[in-house]
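Here the complex is missing a single protein chain, while all its other protein chains stay put.
All chains are identified by letter, namely A and B, in their written order; residue positions are counted from 1 within each chain.
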Amino acid sequence: MTVMIDVKGLDKEFGGVHAIEGLEFSVEQGQIYSVIGPNGAGKTTLFNLITGFYTPTRGEITLNGESVVGMDPNRLAERGMCRTFQQMQICMNMTALENVMLGRHLKIRSNLFTSMFRLPSLLREEKACRERSKELMAFVGCGEYINTEASAMSYGALKRLEIARALAADPKILLLDEPAAGLNGTETAELEELIRKVAEQGVTVMLVEHDMKLVMGISDRLLVINYGRKLAEGTPEEIRNNPDVIAAYLGG
Amino acid sequence: MFSEFLQYLFTGITIGATYALVALGFTIIYNASHVINFAQGEFLMIGGMGTVAFMGLGIPMFFAIILAVLLACLVGIALQRLAIAPAKNADVVTLIIITIGASIFIRGIAQVVWGKDYHVVPPFSGDEPIRLGGAVLNSQSLWVLGIGAVLVIALILFFTRTLIGRAILGTSMNKLAAQLVGVKTQMVLMLAFGLSALLGSVAGVTVAPITFTAYDIGILLALKGFVAAAMGGLGSGLGAVVGGILLGVVEAMTAGYISSEYKDAVAFSMILLVLFFMPRGLFGGRTVERV
């Protein structure tokens, strides 16, 4: 197994407050790796550090063996990293399909010249992009929204749409920030199925999630953090029996 | 040599003090509502032109000034009530166009009511110049600096010592929280516009004896004030004052030593340089992008 993400001695301070402190862990290729912890534990901050939205105060993050500290999100995307957000980031000025097609941005070779004159090469590429995006929409279960404006879609559908957009980039690693938040039981079950299918295709998945049932069910490994520090790491079984975790979750 | 430098410095600080007051006006409104009020310069115009007009009616200068300032405050409050408040959820571009529209509207009305002529406001205390180190200091410059300093101190006291001042600050930091503790945010916004108009019109009338006044002086002053505010860092009171004085001095030095035609170009090049290297101005706070 090759290591996809390796984090060493990661620190993030906001005006003297430690949001993340001395965090170390690694995610292997093809795993479903979840990060859990109480509210305000620093889960989303960790995601923002890995995906380049924040720069660490100290520490090292490598992606496929390459150091990616301080790299912009768009350059990380070029290296196969894609993500979704707790506060969904959907382009409401576009249709659902266009949002997914946007996900294939890096796969498209057309340039200013072919765009201005709408040359045949561009049309071929756009057709392929549209087909692939429709497939992905069907794959995540929002095939019926192809011609819908994003602004007219329901919350649950938008959540799936955001995953479709991330998948459109053919990522090697996909980070999902609270994908089940706000979903009902059926929707969560569908989501679990979807994450499994994505992982089966060889995509490494990192997950921040509150829904314990979901997390315990699908994760290969879990990282528990509290106050920005590692509390425990291991398989769902190990985590379930870890006294520190039990204390943190039950003893408060 | 030195007396020449001193002369430019005096000129620069005087005009800089005016820019600082315009910039402070921007800052107050920006802090209360995140609107950049392009009509800020019109308050200066109303201050100057209003004084001229009221004096024309035979009203003594002192009372004419007070009436002009009151008029500006009324216009400021009306601007907030009638133009800004109804456009609640407008985006930045729309709000900018609204205030630009307001500025053009006010200028248009002033042109109809007061005409297109240039006017002189008499100096507050005679036109005897003061000699200092070989340079000549206009006595009106002392008025500008003195009134500027008094206004700045009064503002500091107002925002730190009075309940209303704190309410405005609180609203600027967190509108919802302020509402929850009982601050009437609409009231606060009106007050902010009124206060900003007060600053602008006082600045306008004090500087009018030096610079002349006319219906169309507002726009360039507003832009210079915006430059000063952006240079200092939008939202920072200290930044507005420093930015204003700095801009005034640099302009005066450029006009004196390089070329008076290019003094405005220097102001605008300066703001570009500041923004290139310090995207939030000299005193602007850093904010963390939330995702």
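In the analysis below, a residue touches a chain if its C-beta (ideal position, glycine included) is under 8 Å from a C-beta of that chain, and two chains touch if they have at least 3 such contacts.
Keep in mind that, in the parts below, contacts and distances are computed from a predicted model.
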item: Omitted chain, identified by the protein name its UniProt record gives, among "Permease", "Formyltransferase/hydrolase complex Fhc subunit B", "Amino acid/amide ABC transporter membrane protein 2, HAAT family" or "YciI family protein"; value: "Amino acid/amide ABC transporter membrane protein 2, HAAT family"
item: Touch criterion as defined above, residue of A:Ala77, A:Leu176 or A:Leu191 at the omitted chain; value: A:Ala77
item: Absent chain, residues of chain B that touch it; value: 30, 36, 83, 86-87, 90-94, 96-98, 100-109, 111-112, 219, 223, 226-227, 230, 234, 259, 261-262, 264-265, 268-269, 271-272, 275-276, 279-281, 291
item: Positions on chain A where the hidden chain makes contact; value: 51, 53, 72-74, 77-78, 82-83, 85, 89-94, 98-99, 101-103, 105-106, 108, 110-112, 114-118, 122, 125-126, 129, 165-166, 168-169
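One rule holds for everything that comes next: only the chains that are shown with their structure count from here on.
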item: Gap in Å, rounded to a whole number, between the CA centres of chain B and chain A; value: 48
